[in-house]
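Note that one protein chain is taken out, while the other chains of the complex remain in position.
Take a look at chain A:
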């Protein structure tokens, strides 16, 4: 049974009656709100999932921030700035929602900077070319949307509500990325090459964003029961491949997968095996940019220290004056 072995905050068993009532609410598509009773494991799983998500939004600013000062036109620069600012906003929505589960912002920041908490593996890849801004918007934000749309119906109210806000904004992100790719794909030979090269580098990492294959995914079953995950990793990945391949064809770009083939019988594309060793290696911290990303976050945190201090002193002064 689903509840077997669940432990409360003190390590004792969760009360069976409460567990049953809780699962019944979820089965009835009711939302769980911050002060409602919830099993400790549900709270912990959500904190892990949501904080990882928030961290991904924040770290996700770095590969794109890289190009703000070098965007090819003023229009592209303003768009990219707005997109990166959105990512900061998304991080804040989810951090706020996660705090309702009883973890502080400071603790989440500490977990990110110490490497205890993970963020999406995709942001550990470098962005050496402007075309990467296109590939990220199109593929990375496209994959994120696949993941996030079902989360708008997640069982935890604050999470679901933040996802609704985020999804509204993500579709701008994806379109501006595809717009960059379109411009490059219809440009000079050198520009076409840039677009193809970015697709070559980001395709497989984008597929890895959906996480391990279902047969190796250890969190899935319980999370599906709790409705904080609505579709399996492999189902979402397949859906992403199916919608993205025609978009690439439309641009005259080639997906870097020799095994990619439409399967008439299944009604889906068959595609090649993901390099899981690479995925695990990046998750473990050994991707091309893991260290650089955390260094950049640490630096931003350190350099923001005086701002946080000033705000605190200001708050204290106001209290004293009152």
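Just so we're on the same page, a residue touches a chain if its C-beta (ideal position, glycine included) is under 8 Å from a C-beta of that chain, and two chains touch if they have at least 3 such contacts; residues count from 1.
The rule we apply is simple: contacts and distances are computed from a predicted model.
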Assign the chain not included in the display its UniProt protein name, restricting the answer to "Ring-1,2-phenylacetyl-CoA epoxidase subunit PaaB", "NADH-quinone oxidoreductase subunit C", "Oligopeptide transport system permease protein OppC" or "Nitrate reductase beta chain". "Ring-1,2-phenylacetyl-CoA epoxidase subunit PaaB"
Of A:65, A:89 or A:256, which sits in contact with the chain we cannot see? A:89
Of A:36, A:216, A:270 or A:302, which residue touches the hidden chain? A:36
List every residue of chain A that touches the chain not included in the displayed model. 33, 35-37, 82, 85-86, 89, 92-93, 96-97, 99, 105, 161-162, 165, 169, 308, 311-312, 314-315, 318
